[in-house]
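Shown here: the complex without one of its protein chains, the others still in place.
Right after this comes chain A.
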Amino acid sequence: MASPCDGTLSPTEFKFAAEALMKKWEECKSILHPWIWIPCPKLPFGAPDKAGGYLSLEHIHHFEFKKQQDCIEQKYSEEEVEALDSATLVLSGENETHYYNFHIIYSTSYKVPVLFFRGYHQGGQPLKCDEVEKDLPLYTSKLLEESKWTFITQEEHPYLNCPWFTLHPCGTSEWMRLLLQQRLYSSRPEDLCSHYLVAWFSVVGQVIGLWAPLNLVHCSSSSSSSDTFCSHT
């Protein structure tokens, strides 16, 4: 069963933990809509996927307060296209919104979950790395530079075959091990497994600035595990 002693997960444990996260998320009545499980029995090149799928949270809005400069190459006159109709509301479009999609995918090489995310302008143009970094909470950019456990890289999405941003998973098992230590001896193995993604998300979500319900990480035993993370960063 679980290897909580080293902070990793097996593929079946991942699915179990994913279900637990989805359930907990709904129970806590997050202001965000629920996570959806996307089943993917096969990876794009035919290899069977043991984890069986991934978690998806899409169309999260991030409000921008300055308008992007539109690169309009050629303007058209009303004669060429159409006259302004009195029944059409013309939107001023001052504030732009960025849209984000988040996927939690199991990494077979690191044996931990990995957060993949992608941002878009309104209309679909993908956000560039520096634009994404600007959207991140202020403390994150400092954290990303200093911490050797969390940094953003661009990787090929294992199912969608295009580059997404990820929080690199090489340090995950180390800090998960620390995070779960408190619960190691007081919980049953099944509880530990179902708590895994919740605990993982309490850390990762903070880095990305993805709001998580406050009571998501409330554990029956003791004080919040998020303290453990802060002291070990």
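What we mean here is this: a residue touches a chain if its C-beta (ideal position, glycine included) is under 8 Å from a C-beta of that chain, and two chains touch if they have at least 3 such contacts; residues count from 1.
Heads up, the rule we're going with is that contacts and distances are computed from a predicted model.
Colleague: Mind telling me which option in "PRELI/MSF1 domain-containing protein", "Ran-binding protein 10", "Coiled-coil domain-containing protein 47" or "Ubiquitin-like modifier-activating enzyme ATG7" is what UniProt lists for the chain we can't see?
Modeller: "Ubiquitin-like modifier-activating enzyme ATG7"
Colleague: For chain A, which residues lie in contact with the unshown chain of the complex?
Modeller: 33, 61, 63, 67, 70-78, 80-83, 85-93, 97, 99, 120, 122-126, 128, 148, 151, 153-155, 160, 162-163, 168, 170
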